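The complex appears here minus one protein chain, its other protein chains still in place.
Right after this comes subunit A.
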Amino acid sequence: MGSNGTNGDAAVGSDMPRQKGKATPDTLKVGCIAMVIKDGQPRRAEILSIRETKSGRQFYCNFDNFNKRLDEWVPVGRIDFEQDVDWPNPDKDKQKDGKMKKASTAQKKIPGKKTQKRVGKREQSVASEGQTPHPWTDFVESQQVKASPQKAEEDDKVVASLEVGATPGVGSDEMELNEDETPAEVAKRERAASFSREEEIEKLRTSGSMTQNPAEISRIRNISRVEFGRYVLFPWYFSPYPEIFSQEDCIFICEFCLSYYGDLKSFTRHRLKCTLQHPPGNEIYRDDFVSFYEIDGRRQRTWCRNLCLLSKMFLDHKTLFYDVDPFLFYVMTTRDERGCHLIGYFSKEKESADGFNVACILTLPQYQRKGYGRLLIQFSYELSKIEGKLGSPEKPLSDLGLLSYRQYWSENIIDLLLGFSEREERCTIEGIASHLAMTTQDVEHTLQALKMQVYHKGEHKIVIPEKLIQQREKSKAKQKRLIDPERIQWKPPVFTASNRTWGW
């Protein structure tokens, strides 16, 4: 499985050989991959949609190796027609479609319940065998083998590569994070894109997860501008607001009840009537700076749905496929003389089979990079501490989520370790985990990511790099706000059997 000839840039579209050729603004169609100027640099981009505007034709581009939130409508002028364009392969796509249908019918033949059980077991065993980073993808693959036997050869390849990923240390070369991609990975991604929908739904049914597969029409952002309180927000991702809103230049969202309006008059009328001034739930934390509210998705269905719609604009891996009933929402607000303004929130399953303490977590863009994310994360762990459980956020994380969590984890672990090193005590990973209410996997993950786990004279040891210590001191000086656990007035909510039986 050597390096790929066509090179890792081929992250958009398929890995199959494509027809190449020159294109014109008129012939360029959806699915083509062209060179587009982004931030002054030419970059490969897949055309996802085309629209006519008064100023001319525009193309919706997804840039190679850029997060979807940077996708944008591009005028003709920014596309380089000098270069060849990769045309979508009609045969392949058709084949793909056909297969997908087959897969879906195959899926349907299996009685739902059995599938669920099997799926669960499969996932668990895989996870425990090799600490797979992405059991979900595994599962997709495993299903896929059954679903499309005629593609066995390709699948074998995929599964093989996956197994490599699942067993650390066998083929360490390929496992390094680099810009290059192996064809297997590309293929895998493509397979995931084409097949995961069914599986996704299946998983949603069983686990209450809120992740969503990105390969849909929902790849195109449908809302371009949102008036929200004192701010104008520019959404990053698709959100299933009423379809008609995609025609609006701007939508209006009430800052308190989160109701949405395409019409300014309606919105002003609504504001005259709306009496809500804080999230409609119980305040469970308050300091001089922020408040937290706990809101039950079942009791505040409208509000929580509105919140989900709003947050979906900024969360890629969130799905609104199912209703909000099985979730609790912990909403962080800041107070002023107008009310409690939404800063961010995290949602949490009332009962998480996988021990997740966070399902979705978001700081609204206007409050990002101000340390609020860390407060949200800390609060989620404080709740876990009260519950006496170890928690972990539901995967996948977004890029921003990963960074926030890594920062929180590393800071807290380093603080703890510095204490141990001063007292010259030994510590166990388990001890760190239970002290911080983190899972041991997350602790190990962080230790490894920070290159702190070492092997020295036949012993495992932890070494705290000087750089990290300095950095921590710096950030400590900057960091002013922390959650004060004493101020939390919260008991883990208990849901009765009938709640569980009839509730969702």
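Basically, a contact is a pair of C-beta atoms (placed from the backbone, for glycine too) under 8 Å apart; a residue touches a chain by one contact, two chains touch by 3 or more; residues count from 1.
Throughout what follows, contacts and distances are computed from a predicted model.
One chain of this complex is left out of the view, and of "Anaphase-promoting complex subunit 2", "Enhancer of polycomb-like protein", "Exoribonuclease phosphorolytic domain-containing protein" or "General transcription factor IIH subunit", the protein name its UniProt record gives is "Enhancer of polycomb-like protein". When the missing chain is restored to the complex, the residue among A:89, A:259 or A:378 that touches it is A:259.
Here the missing chain is touched by one residue of A:269, A:370 or A:476, and it is A:269.
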